[in-house]
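Every protein chain but one is kept in place in this view of the complex.
Chain nomenclature is as follows: A, B, C, D, E, F, G, H, I, J and K, assigned in order of appearance, with residue numbering initiated at 1 for each chain independently.
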Amino acid sequence: MDKVYKVIEVVGCSAKSYQDAIQNAVTEASKTLTGLAWFEVKEMRGGLKEGKITEYQAIIKLGFRLIED
Amino acid sequence: MDKVYKVIEVVGCSAKSYQDAIQNAVTEASKTLTGLAWFEVKEMRGGLKEGKITEYQAIIKLGFRLIED
Amino acid sequence: MDKVYKVIEVVGCSAKSYQDAIQNAVTEASKTLTGLAWFEVKEMRGGLKEGKITEYQAIIKLGFRLIED
Amino acid sequence: MDKVYKVIEVVGCSAKSYQDAIQNAVTEASKTLTGLAWFEVKEMRGGLKEGKITEYQAIIKLGFRLIED
Amino acid sequence: MDKVYKVIEVVGCSAKSYQDAIQNAVTEASKTLTGLAWFEVKEMRGGLKEGKITEYQAIIKLGFRLIED
Amino acid sequence: MDKVYKVIEVVGCSAKSYQDAIQNAVTEASKTLTGLAWFEVKEMRGGLKEGKITEYQAIIKLGFRLIED
Amino acid sequence: MDKVYKVIEVVGCSAKSYQDAIQNAVTEASKTLTGLAWFEVKEMRGGLKEGKITEYQAIIKLGFRLIED
Amino acid sequence: MDKVYKVIEVVGCSAKSYQDAIQNAVTEASKTLTGLAWFEVKEMRGGLKEGKITEYQAIIKLGFRLIED
Amino acid sequence: MDKVYKVIEVVGCSAKSYQDAIQNAVTEASKTLTGLAWFEVKEMRGGLKEGKITEYQAIIKLGFRLIED
Amino acid sequence: MDKVYKVIEVVGCSAKSYQDAIQNAVTEASKTLTGLAWFEVKEMRGGLKEGKITEYQAIIKLGFRLIED
Amino acid sequence: MDKVYKVIEVVGCSAKSYQDAIQNAVTEASKTLTGLAWFEVKEMRGGLKEGKITEYQAIIKLGFRLIED
Partner (left out) sequence: MDKVYKVIEVVGCSAKSYQDAIQNAVTEASKTLTGLAWFEVKEMRGGLKEGKITEYQAIIKLGFRLIED
């Protein structure tokens, strides 16, 4: 059977690192979605306060397989 | 707790203006989603008839926070 | 019969607003073209003088159907 | 009443062709969505094995109207 | 003599395939233009009805040589 | 004498409209810069609260002539 | 009266230089168009033979004012 | 062991179809490379003569695994 | 009062990591600017020597609020 | 010490050539900035009058090192 | 003597981090190439399994000097 995937866009945040921000987004998405298969980083942004990075923000796309019934 | 947002794409239409088209899309989306926080305009198009603009179409992205249970 | 459209690029200007600039471009184009069907905004620029916006410039694409004889 | 559309991103696969890959994605999406109105091809990729194309992958956007209650 | 080409944008439609959509656009354009030399596919879109692709739309650029008198 | 311009990026905000957001950015920039000549809209975003647009944000580039002494 | 411009795409070629290629395209276009006002270089390509550049190709956009009757 | 892939760009041509053009490029590349794993279509162009498509040109990227000794 | 931000582009370098490169750029910028509020990563590059990464280079945009007197 | 660079955008004009336009922009910028290290050409435009190129406009980015005190 | 560089595209993978993925690609490339001088990150993707990041994939460009004989 030919596969079909859905791709959604999420933004993960972290005070520690971009990789943590991505993992946070994946963790949250996997609460309601099964079969998450890949991600793509679309943008990297962040917050600043008094000359320090306070938040890493990773805008990512997440792909997961749509399973037929 | 680190925040996670979801971003969806919608197209709002209006016979009046782009700002009205954006508000229409936001109004419709807010019927089923809570926590809509920001939007980004991705494309602006429109319909024409007999040399007049008949419809403004705003393709936008909408971001909203995923709330943990 | 399968449809074919032509797409042209025009720049409309207005002292009032972007929507007026788009309408000006459409009005001028419709003097020589029939069947204008849609537009897409590609760029928005403008002129400034003494700290005031003096001109809104909308670079748009216009699509119209080529009618067979 | 002004229209509002939602746009989602899906990836269709096929061993035969890109057009079949697009149709597979549309078929799967139409199991849960009504009112699918248009699609846009965003990327075309594919799998290779021993010098042969084994899979066509079409990353597409699908637009459908949000109907008010 | 140094060559000069003009490039125009057209949208071809077809119920059958993208290649047919491109050929339709070329056929229509060649009714009024001579010397069409190349094309470039810029976008591929399409129409959907009841879960089926009803129209393939190819947005293409067409290049042709301007011949001096 | 050959002209040279500098181009800066600013973000203007407004509760009313994008055109007001652009004008706010230009007004603020013209307090310290003379010779502002043109602007280009790079991105349009905005803030949302309870299903309403609360802020229009226009990311623009501003060009002004560098005057020789 | 508010101004409207049309923008066309042409490809100029030259055995000598890119600037000559642009001028060739402008010269050819000005045989049938009046009021050419500006150009934008979109792409620069060229032909090679036996390790030498044989042709410079400038893909440019040309803007000209549409004059009302 | 962590994987490393190389990605090359090739242009395949065909008088028949884009899919044939891609397969031609893959066939030629697989004469000297082993382990070709995926492709991505970057551009689609073509040649025209007397109002007919004479050549489909697919600019693709090809990925293959670099195998350690 | 409506807010206005300025956005500047800086390149931070680091022998350790991209996050350190971003922080270096922010630290340097905050010596002369107050109110730095956010950053966006535009490009990531780096230097190599004898098969080792010797420098991480982050090209970023920095946004800060223009405060009225 | 890790390096930090600032990148600014300028537009240089010249009646002679693009290279002269770039040099004009660099010359003007170097009156107030020290340590200019590289440039990147972002856009090339120009003015036309009576079928002749009257001005070459080079939109460039200029990078220079921020020196610590 | 004027310098000439070649630029190739590689994909590095790592279970640990993006920086490790880049280093893996560089290490593999430096087995057959001398004079690797810089890299540019073009895309960042990754694999997911059961809600965890299992692989970081860095698509990078690598530049190295072509040495004359």
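What we mean here is this: a contact is a pair of C-beta atoms (placed from the backbone, for glycine too) under 8 Å apart; a residue touches a chain by one contact, two chains touch by 3 or more.
The model shown is predicted, which means the values in this text are computed figures rather than measured ones.
Considering the complete assembly, chain G touches the hidden chain via residues 17-18, 43-48, 50-53, 56.
Even with one chain removed from view, chain H keeps its contact list with that chain: residues 8-15, 20-21, 24-25, 28-29, 59. What chain K contributes to its contact with the hidden chain is residues 2-8, 61, 63, 66, 68.
Here, only the chains that are shown with their structure count from here on.
When chain centres are set by their Cα atoms, the one at the greatest distance from chain F is H.
Chain I has its Cα centroid 23 Å from the Cα centroid of chain A. As a whole-number value, the distance joining the C-alpha centres of chain F and chain K reads 39 Å.
Chain contacts: chain G has residues 8 touching two or more partner chains.
Chains touching one another, given as pairs, are A-B, A-D, A-I, A-K, B-C, B-D, B-F, C-E, C-F, C-G, D-E, D-H, E-G, E-H, F-I, F-J, G-J, H-K, I-J, I-K.
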